[in-house]
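Removed: one protein chain of the complex. Kept in place: all other protein chains.
Labels run A and B following the written order; every chain starts at residue 1.
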Amino acid sequence: MCLSQHFWQFLVPGITLGCLYALIAIGYTLVYGVLQLINFAHSEIFMTGGFAGLFMVQALTNVGVVPSGAQSWLIMFAGISCGALFGGIVAFLLERVAYRPLRRRNAPRLIYLITAIGASLFLFNLAGKLFGRDKVNIPAIYTNGVVFTVFGAQVRVQQLIIVCTAVFMMLMLDLLVNRTKLGSGIRAVAQDSQTASLMGVNINRVISQTFVIGGVLGGAAGFLFGTYLNVHYQMGFLPGIKAFAAAVLGGIGNIRGAMIGGLLLGIVESLSQSCMSSQWIDVVAFVVLILVLMFRPTGILGQRLGRAA
Amino acid sequence: MSHVGGLPIRVRRSRKVDPRLVRLFGWLVLGALLRLMTVTAEGTSTDHLLVIDAAFKSTALIGWLVAGLVVWVLTELWHARKVGALVTARTTGVRQQWHAVAGRALSRRAALLAVVVAAIVLPQFLSEFYQRVLVDQVAVFVLLAVGLNVVVGWAGLLDLGYVAFFAIGAYTCAYFTGALPVTPLFTLNPFVVLPVAVVVCLVAGLLLGAPTLRLRGDYLAIVTLGFHEIVQLFLVNKNNWTGGNQGVSRPVPHFTINLLGIHYKWTLASLPYWFLFIGMLAIVVILFSRLEHSKVGRSWTAVREDEVAAAANGVPTVKYKLMAFAIGASTSGLAGVLYASRLGYINPASFPVVLSISVLSYVIFGGMGSIIGVIAGSALLTFLPAVFQEQNIVRQEDIPMWIGAILVTMMLFRPQGLIPSRRRKRELRLASEGVADADAMSEAPEGRTG
Partner (left out) sequence: MHRKQILVAAAPVLIGTLALSSCSSSKSSSGASSGGGGKPTYTIGFQGPLTGPNAQLGINIDNAVKLAVQQANASGQLPFTLKVAEADDQGDPAKGPTAAQQLIGDSSVVGVVGPTFSGATKAAEPLFTQAGLASVSASATNSSLTDPGNGFKTFFRIVPPDSAQGTSAADYMAKVLKAKSVYLIDDKSDYGVGLCGNIKSQLGADGVAVTSDSVAAGTNDYSAVATKVANSGTQAAYYCGYYADAAPLAKALKNTSYAGKTLSDDGTNDPKFISLAGPASESWQFTCPCLSAAAATDATTQKFVSDYTASAKQPPGTYSPEGYDVANTLIAVMKPLGTNVTRAAVVNGLRSVDYKGLTKEIKFQPNGEVTEKGIYVYAVQNGKITELGTVDTLISKG
């Protein structure tokens, strides 16, 4: 069977990619949970994080920080933080400029979606104009040696960094949503915004914060993705759709569902390439999406953010 | 007090910033952003700050900031002096006369006649380049927009993969005229392929719609997007059938008529294709107008405004949504045949996802739900960029950026579009007051899924 040969060798890159999808999917699921809106522009937030991290790394290299030893950690940390920061900023601005006026006007859902699409179109073309349409490589920050082998599959530094960062961020998010006041606010608004406001929750603030959290995760994912592949003004489009498919797979509005959905999608994509030609790889995500929507639209873990815990 | 879902939000009493200053800041930022967008340079991968430098380190920026300041002053004055109300009061007489004249059916028909005559006569005076733009882009996109208007404007369904049917129509034409690597069952003239493509796309629309139209509106959007991607991947990967990225192996022939003593062969010249397009558009528009004012159109309106109430009143909502989908898809097929035989060469790269989104934005910009609005909007948004590009005002790569900006601006300030249908405008106004709904997309009350 094609799957049994080299299973682990396909599983490892699958998990790595899956973690990235999971980070992006959380952004989609959070916004959908509180606003019932598919934030098409989230893929551009992902892209912003990639570029922001790239510039930080370039700036540090120009200043003279040499990528070796402890300084590699510094550069990576700086890159991830910068990516996360700018991802959050762009998400915040997006909500303020594009979505809040619509909420004030109680616009129908179609209008929200179209605004999201327009914002997405605008942002990635603006990025292309500002930063050029070429793919850009993030210079090597560390030597990507093999850390250990599991069942014949090599696990390298890069994959470990991506998976560990992603897992750390997801754990933090889980704590945030379930143990803090902000988290209860988010869950309350997702469950029933009218009652939440009656209970004293400041809906505008909660929604802003939700966008920012999603943006932070997406931006960090963008930088990590950039180190994995490269940074490009259109880098958000495909991963964005796939991450949305992952969010739906796990149960849209459900944070743990998004994490699981992302991991699952990454693994399925990688493993399926061992069985068939790589040219069909993008079809896998879309077919998964359509099948899930048709047969189990609530996803694996079920839907509501309010019932995420 | 602002409303969210009908309930008041607590207004914070502390840290109150004068809203006028906030508005000034907004206008200045907008001015700076517009300056950034209109810089003709483009960044490179090595020099990331190139455009930002060029935009902000020149005196042109001051011009834009001043313009923003001036607009702010004017708008504040307008608001403060209630100039809007004054103007309305002073011009009541003129406006009444205008409405009296414009409202008459005769003047509407005269205007329509004038537009049709202009469309037939004017293109002859344009240069070859603009004639080409008219046929290659304006014609095709107007047809597409009219079709998408049925789906988005009348049935209220968000279809993000509309161009997939366009691709299917074009490749059907290529198949039946023998341009693909696969030999067809029988070779046909593109004219004869027109009804065949319509039927094929109709079937494709039904196939896509049947399982997915029960889904919630935003899921439908993503599923249609996924469908477009799948169609594209199929076109790219199945080299043996579709020629893959190489495209058609032999050129798709032009239209020819050989019946009833009329022999005419379309060639590379643009004008004959333009007249063919006008004919096709006229037929489609007449058919759709009749549809709009029929039982089908009223059912669409009912579904759009309040699906639950419509279903409760016995309207078979899924059937009518499916019908809209199929009709939209078949119009797309028409456009596909026109496109394929006009260009002679198609490949999967001719039908990217961005195109779907562009067509949607033309429909929204023009005013979804009104055929005239949609035609005007799409004609404007396809012709103008070509003009700007030729005059070197805007680079071709920046055009999608402007389209995105236009979309967002339109949604924020004039969601009913350029020339809205009166019904649509009323729906949007009612929706904002929380009374009814303006699309077939809202979630039912708690408890019901999909």
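Keep this in mind: contacts are C-beta pairs under 8 Å (C-beta built on N, C-alpha and C of every residue); 3 or more make two chains touch, one makes a residue touch a chain.
As the structure is a prediction and not an experimental result, all values here were calculated from the model.
The residue from B:268, B:283 or B:308 that touches the chain not shown here is B:268. The chain not shown here is touched by just one of A:58, A:208 or A:230, and that residue is A:230.
Among A:17, A:117 or A:189, only A:17 touches the chain left out of the display. By the touch rule set out above, chain B reaches the unshown chain at residues 42, 75, 78-79, 83-85, 87-88, 125-130, 132, 136, 233, 236-237, 239, 244-247, 251, 268, 343-345, 347, 349-350, 380, 383-384, 387, 390-391, 396-397, 413-414, 418.
The set of chain A residues touching the chain not shown comprises 5-6, 9-10, 13-14, 16-17, 133-137, 139-140, 144, 154, 156, 158, 225, 229-230, 235, 238-239, 269-270, 273-274, 277-279, 281-282.
Criterion: only the chains that are shown with their structure count from here on.
One finds 30 Å separating the Cα centroids of chain A and chain B.
By the touch criterion given at the top, residues 36-38, 51, 55, 98, 101-111, 113-115, 117-123, 125-126, 128-136, 193-194, 197-198, 202-204, 237, 241, 244-245, 248, 277, 279-280, 282-283, 286-287, 289-290, 293-294, 297-298, 303 of chain A touch chain B in their complex. By the touch criterion stated above, chain B contacts chain A in their complex at residues 2-7, 9-10, 36-37, 42-45, 48, 51-52, 152, 156, 158, 160, 211-212, 215-219, 221-223, 225-227, 229-230, 233, 236-237, 353-354, 357, 360-361, 364, 397-398, 400-401, 403-408, 410-412, 415, 428, 431-434, 437-439, 441-443, 449-450.
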